[in-house]
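The structure's right below; bear with me while I get my questions together.
Missing here is one protein chain; the remaining ones are kept as they sit in the complex.
Up next is subunit A:
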């Protein structure tokens, strides 16, 4: 019995637990969230059907556009992480004495929990006794209260979040650099490529896959940004640093509006879907090319 069906049973047995987990935790709860977004529900009491009312309220809510704008700021600023990570990787990938220490210095932010990074940067930005205030003080200037200013706050939070993100990209690229084909590099050298030419025509093409993964991880990281905001500003001042994920949390948890929160989640999901579709298409194309 087992012998006869082993060929198809073994893979099925391996896949089933994953499917169950993915099905219940990702698929089912996503579907349920979309369902809840059509309800008026406080999280514990009666649910009542309101149709698209949550959405029409959301699209008329100025906070929604603030959050959306901040999501875009996150996305755009986070795009700096892959190139900077690559630059760092190229820098620390050289055979120079003491490079290991330098490598680990750049690597450290990745070890810290993002919440820790948030708390530490909160202190750095403190206008009274933070590092930033000290630096400004050296030049006889007063540091701006970055986290209390509605125009600067998102940039300040993203800057803090970029630190571990760049380190993450650096690690990805370092792994990629270790896997470079020495044959191709040798061939390039014979053809007289060095410096910039070598990087552009020989090294970078081989890092394409890694670069794509770094980009994908960065986009996801930017869109799901939440913890840094919760720690550093709680969405403040007056909601100006909220992103969709934080607004969803705030509405569901603090305002007891699960239906409205689910509507925000659904919009965020729709934005993600656009990206995921693009990602899957590129992945499939890459698979075909390498085959």
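Here is the rule we go by: a contact is a pair of C-beta atoms (placed from the backbone, for glycine too) under 8 Å apart; a residue touches a chain by one contact, two chains touch by 3 or more; residues count from 1.
Just so we're on the same page, contacts and distances are computed from a predicted model.
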Chain excluded from display, named as in UniProt, from "Molybdopterin-dependent oxidoreductase", "Carbohydrate ABC transporter substrate-binding protein", "Nitrate reductase gamma subunit" or "Putative anti-sigma-YlaC factor YlaD": "Carbohydrate ABC transporter substrate-binding protein"
Options A:83, A:188 or A:237, residue touching the unrepresented chain: A:237
Of A:45, A:98, A:140 or A:195, the residue in touch with the unshown chain: A:45
Subunit A residues touching the omitted chain (full complex): 43-45, 62, 125-127, 145-150, 233-234, 236-239, 250, 253-257
